[in-house]
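Here you go, one structure.
All protein chains of the complex are present and in place, except for one that has been dropped.
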Amino acid sequence: MDERLDLTFTLNGELQHAKVQPRWTLADFLRETLHKTGTHVGCEHGVCGACTVLLDGRSVRACLLLAIQAQGCEVTTVEGLSPEQGLSDLQAEFRRCHALQCGFCTPGLIVTAHALLQETPAPSREEIRDAISGNLCRCTGYIPIIDAIEATARGRQAQTGRTERRSHGDQ
Amino acid sequence: MKPPRFAYLAPATLQEAMALLARHSGTAKLIAGGQSLMPALNFRLAGPDILIDLNRIAELQRVSIEPDGAMTIGAMTRHRRFETDTGIGRHWPLLKEAVRFIAHVQIRNRGTIGGSLCHADPSAEWPALCLACDAAMVLSSVRGERIVPAADFATGLFGTALAPDEILTAVRFPAPPARASWGFEEIARRRGDFAIVGAACRLALDNAGCCSDARLVIFGAGDQPVLAASASAALAGRRLDPPAIAAAAAAARREVPCRSDQQASERYRSSLVETLSARVLRQAGAMNGEHAHG
Partner (left out) sequence: MATNEQAVTDPPFIGRPLPRMEDERLLRGEGCFVDDVKYADMAHAVVVRSTVAHGILRSVDTAQALAMDGVLAVITARDVGSPIPHIPVRVGVLAGLERCEQPVIAADRVRYVGEPVAVVIAADRYVAEDAADVVHADIEPLDPVVGALAATSRQPLHPAVPDNRPVHYSTRRGEPDQAFRQAEYTRRERFYVHRHSSVPMETRGLVAHWRDDGHLDVWGAAKVPFFNRKLLAGMLGMAEDRVDLHEVDTGGSFGTRGEFYPEDYLIPFSARLVGRAVKWVEDRRESLLAMNHSRDVHCELELAATREGRILGLRASLVSDTGAYSRTTGGIVAAKCAMFLPGPYDIAHYACEVAIVLTNKTPCGTYRGPGRYEANFFRERMIDLMCADLALDPAAVRLANLVRPSQMPYDIGSLVPYEGALRYDSGNYPAALQRAMEEIGYDRLAGRQGQLVDGKYHGVGIGCFVDSSGAGPSETARIRIAAPDRIELYTGCSSTGQGQETSFAQVLADALGVPAHAIRVFHGSTTCVPHGFGTYHGRGMVMGGSAVRVTADLLARAWKAEAARRHDLPAETLRLHGGRIVDDGGRVLLTLQDVCDSGDAALLEATGKFEQKTVTFEYGTQIAHVAVDAETAVVQVLSLVTVEDCGRVINPLIVHGQVVGASVQGLGGTLLEEFRYDESGQMLSGTFADYLLPTATDFPSVDAVSIDLAPSCLNPLGAKGVGEGGTEGVGAAVANAVCHALRSHGANILRLPITPDSVFQAMASASHGP
């Protein structure tokens, strides 16, 4: 009775084939069928941001996408932004700055912050606030999250600076 | 909050989409960015039997800009593109600036100009911007194509001139005046929220700083955006000095009807109409027509 559609897409770098019901949201499909439970569902009307994932590199609400709409696309979840073991630099700064308490909004924020830093490697605090304004957090009051993203950007700039200096020296 | 059942179709061409819509109009809904429709489905406020997805139709995402700035925007162009596309930014700084007020980046990455126009929320930015820029909507169906000016496209609360078998395929922005100035501001409870009241203006300023072609639009006040015609007309040939701005703002307040709802009373909205009209005209005045191109 419930028709299924063929879906082929890339999840965190791996090709996926599945049969999905038309009305399944991407968020539910990721969580229930693919067991990627890092993406959380907080409101199902596109406001809270807990379900944020990357679709072809851009941050979007997985609760406002149908699973079938991922056809042919690349989807990245928080699991895909985490190293094999341990924490990425962004995640490590979140921890250092105490940018999470209950952790429910955190995956959505990691994805959003990642996308921001890809596009704007050295954002101002105002740009950071703006970029995460679509992710609700009820625990932290946001300030440590902004600190963490800013620190990550600084850390990456420092790395780049060091790499450049090194290559100068080689000449 | 899960959507009710529906059949899902994803045509690859506009022809296919129009044919499907003609066959199923009445029982089918088009899905563009989905940022308004998906919440409606999740809340079960909408329950179409068939969903026709426009996201695979490449031609609906095309953007073309003439040397004079005239622009044809495919209806499926994402809001985000207006922020990042340098071509659009050069000729249409008003759009680039205003689009940043739409919700949040995740919504802008997916939501589309066409979806916003067809949803026709009274507090949305796009219907107002199209009115301010004197844009026209290209509506296509198996019966052919027609062009509807923005002023006629919006027909009331969540209402448009779109026929059940029509698809909004593009928005045409005529070339802006040579020395275009603009202003945009909205008041919302939080950044990205729907405007309680917003104002957009587009006008031209000559060397003497005199105004022509003024278009002052107010949105969020009533059921649809309103071109404050008498306020705009009052600015013709005048310099944008404080008395002129004050007079235009007061005129706008008189001619724009305001509603009361959970967020704001009519009285407060009315006051905002006047305040924001003045602010956007001041912004436009401060630009002095210098930035217009390049």
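A and B are the chain letters, set down in written order, and residue numbers restart from 1 in every chain.
In this section, contacts are C-beta pairs under 8 Å (C-beta built on N, C-alpha and C of every residue); 3 or more make two chains touch, one makes a residue touch a chain.
Computed from a predicted model, the values in this text were never measured in an experiment.
Only one of the listed residues, A:Cys48, A:Ala62 or A:Ala115, touches the absent chain: A:Cys48.
Interface with the hidden chain, as seen from chain B, comprises residues 1-5, 43-44, 187, 189-194, 196, 262-265, 267-268, 271-272, 275. What chain A contributes to its contact with the hidden chain is residues 1, 21, 23-24, 28, 31-32, 36-45, 47-48, 50, 77-79, 82, 86-87, 91, 94-98, 100-107, 110, 125, 128-130, 132-147, 151.
As a convention for this text, only the chains that are shown with their structure count from here on.
Chain A and chain B have Cα centroids lying 30 Å from one another. Residue ranges of chain A in contact with chain B, taken from their complex: 2-3, 5, 22-23, 25, 28, 44-46, 49, 52, 55, 58-61, 63-66, 68-69, 71, 112, 115, 130-131, 133-134. Interface residues of chain B, counted against chain A in their complex, comprise 1-8, 10, 34-35, 38-39, 41-43, 51, 53, 55, 80, 103-107, 109-110, 190-192.
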